[in-house]
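Every protein chain except one is present and positioned as in the full complex.
For reference, chains read A and B in written order, and residue numbers begin at 1 within each chain.
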Amino acid sequence: MGIRVENLSYSYSGNRKGKPVLGNISLEIARGEFAVISGAAGAGKSTLIKHFNGILRPESGRVTVDGLDAHTREVRRKVGMLFQHSQNQLFEETVYKEVAFGPSNFGIRGEELEKRVHETLSLVHLDVGILKRSPFSLSGGEKRRVALAGILALRPNYLVLDEPTAGLDPEGRAKLLGRLQNIHGKGVGIVVVSHNLEEVLPFAQKLISMEEGKVVFTGSPEEYLRAGHSPVPPLARLMKELNKKGADLREDIFTAEEALKELQKLRQEEPEKEKGISGKGTAETEVAEKGATETEIAEKGATETGIAEKGAAETEIAEKGPTEKGATETEIAEKGAAETEIAEKGPTEKGATETEIAEKGAAEKETQDNA
Amino acid sequence: MIRIEDLSYDFPDGAQGLKQINLKIERGEFLGIVGRNGSGKSTLVRHLNGLLKPTEGKVSINGMDTADPSNLLKIRQTVGMVFQNPYTQFVGTTLEEDVAFGPENLALPPEEIRERVDRALEVVGLENFKNHSPKTLSGGQSQCAAIASALAMKSECIVFDEISSMLDSRSREQVREIIRKLRKKVRTIVYVTHRLEEVLYADRVIIMDRGEIVREGSPKTVFKASDPGKFGLELPPVVELLNSLEARGFALDWARLASIENLAEEIWESGWKI
Partner (left out) sequence: MPETAFNYVYGDSLLHRLDPRTKLAAVMCLSILVFREESFAGMGLLISFFLLLTGISGVRLSFLLRSVRPLLFFIFFIFCFQLFSTKGTPIIPLPVLTPTYEGLRLGALLSLRFGLLLLYAALLTASTLPSQITNGIERLLRPLPLRHLGVTSFDLATMMSLSIRFLPSFLENAATIRAAQLARGLDLRHDLRRGITAIAVPLIKRSVLSAEEVTEAMESRCYQGQCRTSLHELRMQKLDWAALLVLGAFSLLFLAV
């Protein structure tokens, strides 16, 4: 069971001098897996996934989904696929019709259809009130969610998304990924195609990395980083750079906390310095101390870059008043505490807060396409 | 060189885009503008070269009012603009034609256009791709082409509007490298993004939200003092790490942190040695 690709090759018919777009690819994505397919633009990712639901037929090799040939109509439904710029695929007069389009193409009618539309709408955190509106009157973010609902209404066993985070801001990205994790939790296999590895890597159970039409790596994200593949997320790269200078640090790092832990290793190896840390006491007092030095550093920065005009800007900020600054400083201290809390509570908790944000998001109209 | 006074802008459908913006941008400054989608960043920078006209208030470039149509050509020569989408801003059928498009519009003599095009392509490292069509260029190369196109206009100021947001990580790195290079040439740069790590080395950063400037200051103070999450932003892991390093009494020179390599060096040299 799962999506199984065996010795798949594909080349555009018109393109004769170029290399094949896909060269002898074999891979397997298990049912219920969260897989990420990464690679630079033009590596063949989009061409590959179009074979998963039979939009493209393999020129040689075989693609099956749960044992069925990928070119069957049932697979079209089993493998829900959302392409890039999904906000642009809407065309119906109402959101209801838009979401119902998919299932009705597969012969779902009447009450069952209505039930499905409502069900999927809540999956993407949209309100029922939206159903009568025209999809074109929605914000960019809402359009994307309607498009996603349109696919989910097919009740797919696999959900394949091509560059779903493109053009989203960090908040939108976090919401989307939270939503995908939710859907994944319901037993749907997720395949995310992305050229921004660092954004999706922490979510992946399996990573498939492509280069020039070939699969160059398959495995867990940790294995990927340990094996020294590129591209590499920034923190892992930092570790790598330090290792080049002679340090001995782990390179399978995703979060700042992990990185900090690793960096502290550097310090512990030098006994005299270690005394320095222990003497410093709790983190809170450190932040307070740092507050004082902070403005000093900022001023130093100004003179260092040596741009005369900048001074003016700096004083402007200073004039804005110390009260504001003071306020924000206490904020940091508080935030610091909150941060460590999250760190302790672990990733499950984080997921929960993310969905919270997602729910809140419905109210906060994302007006991205207005711009 | 750029002065924005009490700028408000309403979209044609009546929605409010910008509220009471006051901002001065000095010659040679690198200004970062961050904020979530729909916060008004792009709307704001579209006022800098007169693509949008203020509903209220005034925007002036070197003293020229953007609301006066007779100034537009001069303003657009002064303030160049690079956009988000690598494909729709590539208007030529080949790379060199695309870069030449601007100077051609200024009706410059062919020899001068040639010289400007060659120069600009050299700066972005695409001199060997002159005759390439947009189809054969990567997204990163197309964005570099767009930068070259702005350079060929010899503008005093270049505005970059989310130029990395549609690129893959490799192309993004390529584009950032060029921005770093431009930085050294002391041009006025306005850089719009929602990736905070791209403006770490800016002279000044503003955070926008709901059409207003909500935070302003050096990257170091802004990213530490304000909780970016409040404004739909996210401290990238690298910045988070920087903050916790500093919380442990570590003085880092943020102006140098343009690249991971620099950061590694900074950490390595500043006493965390084995």
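Operating definition for what follows: a residue touches a chain if its C-beta (ideal position, glycine included) is under 8 Å from a C-beta of that chain, and two chains touch if they have at least 3 such contacts.
For clarity, every value in this text was computed on a predicted model and none was experimentally measured.
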Given B:His47, B:Arg76, B:Arg172 or B:Lys224, the residue that touches the chain left out of view is B:Arg76
Touching the hidden chain in the complete assembly: which of A:Asn7, A:Ser26, A:Ser60 or A:Asn88 does that? A:Asn88
Candidates B:Gly57, B:Gly92 or B:Gly229 - the one touching the absent chain: B:Gly92
In the whole complex, of A:Lys50, A:His125, A:His195 or A:Arg237, the residue touching the missing chain would be A:Lys50
For chain B, residues in touch with the removed chain: 46, 49, 51, 73, 76-77, 80-81, 83, 85, 87-94, 96-97, 100-110, 113-114, 117, 131, 134-135, 146, 149-150, 153
Footprint left on chain A by the chain that the document does not show: 12-15, 50, 53, 55, 76-77, 79-86, 88-91, 101-103, 105-106, 136, 150-151, 154
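Keep this in mind: only the chains that are shown with their structure count from here on.
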Per the C-alpha centroid definition, the whole-Å distance linking chain A and chain B comes out as 24
In the complex formed with chain A, which residues of chain B make contact? 11, 15, 17, 24, 26-29, 36-38, 40-43, 84, 138-139, 165-171, 194, 197, 203-204, 216-218, 220-221, 224-227, 232-234, 236-238, 240-241, 244-249, 251, 253-255, 260-261, 263-265, 267-268, 271-274
Touching residues of chain A toward chain B in the complex: what are they? 40-42, 139-141, 166-172, 174, 195-198, 231, 233-235, 237-238, 241-242, 244-247, 254-257, 259-260, 263, 266-267, 269-270, 273, 277, 280, 283, 286-287, 289-290, 293-294, 297-298, 301-302, 304-305, 307, 309-310, 312-314, 317, 320, 325, 328-329, 331-332, 335-336, 366-368, 370-371
